[in-house]
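So the structure is just underneath, and the comments pick up after that.
Missing here is one protein chain; the remaining ones are kept as they sit in the complex.
Let's look at subunit A:
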Amino acid sequence: MADRLTQLQDAIDQLATIFYCALRYVGTHHDFVPTHNEPKVRDDTLQPDPPHIFRSSQQELARDLVLKTKQIEVLIASLPGIGVSEDDQKERLKELGRELEKAEEERKKSIREKEELLVQFDEVVRSLKRV
């Protein structure tokens, strides 16, 4: 999974795509309404959707828009390290480095201890065989 910032960036791009799609859909699928008693205008490059489909498509596009915006807001709110300054981060990094070194030392110590015990155990088993 991509990190938060990339997700946010993608969401923004998708929002822009939705912007375009919505306008384009309305632009290419709308029907014409005659004024007064003029004949209804026709445009052969347009294929108007029947009113109920047009309406529901419009609503779907609007819902997409709102959803995407909400998603963007959530992503912004969950950006990592909000309210942490760069100095705090550096301090934390140093501290973690020290702790890691300590933990690593202890880990090595415990491994050594384990190996020593294994050798000891091995000796006991061998001595048992010889009895």
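Annotations for the structure displayed:
The criterion applied here is as follows: contacts are C-beta pairs under 8 Å (C-beta built on N, C-alpha and C of every residue); 3 or more make two chains touch, one makes a residue touch a chain; residues count from 1.
Heads up, the rule we're going with is that contacts and distances are computed from a predicted model.
For the chain of the complex excluded from view, the name given in UniProt is "Mediator of RNA polymerase II transcription subunit 7" [choices: "Ribosomal RNA-processing protein 4", "Trafficking protein particle complex subunit 8", "Mediator of RNA polymerase II transcription subunit 7" or "E2 ubiquitin-conjugating enzyme"]. Touching the chain that is not shown, out of A:43, A:60 or A:104: A:104 (per the contact rule at the top). If you put the missing chain back, the residues of subunit A touching it would be 3-5, 8-9, 12, 15-16, 19, 22-23, 27, 65, 69, 72-73, 76-77, 79-86, 89-90, 92-93, 96-97, 99-100, 103-104, 106-107, 110-111, 113-114, 117-118, 120-121, 124, 128-129, 131.
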